[in-house]
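Excluded from the complex is one protein chain; the other protein chains are retained at their positions.
And then chain A:
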């Protein structure tokens, strides 16, 4: 939780696109990388121009996430997204307005439906995992 607050503060302190870029690069280094065995087609999120893998595990009703990307900035964005949903129940996650929460973190430019990023596809997979 402290981590999430720290991360929020870091991103919210960004005053320019360049600041956000540099912060995301820093955050990207904190994301544990997936193994080759985990980076399989089944775990891939479709709709992202960079490759994104997302693994969701459920334990006693709580959802745990692992993710990776071949693009560094996307790994930074994944750190931010996962910090919002990690360890929560699906019901809780589905009640969240993840788009609004990411916008609060100065990440709204990553939320366009442009084909250059698939953050919306990632949020969809997190909130509607069975699809």
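General observations
Everything that follows uses one rule, which is that contacts are C-beta pairs under 8 Å (C-beta built on N, C-alpha and C of every residue); 3 or more make two chains touch, one makes a residue touch a chain; residues count from 1.
Note that in this section contacts and distances are computed from a predicted model.
Missing chain, UniProt protein name: "Cysteine desulfurase", from among "Spore germination protein KC", "Cytochrome c oxidase polypeptide III", "ABC transporter permease" or "Cysteine desulfurase". Considering the whole complex, the residue from A:25, A:40 or A:62 that touches the absent chain is A:25. The chain not shown here is touched by just one of A:34, A:55 or A:71, and that residue is A:71. Contact between chain A and the unshown chain involves residues 16-18, 20-22, 25, 49-50, 70-74, 116-117.
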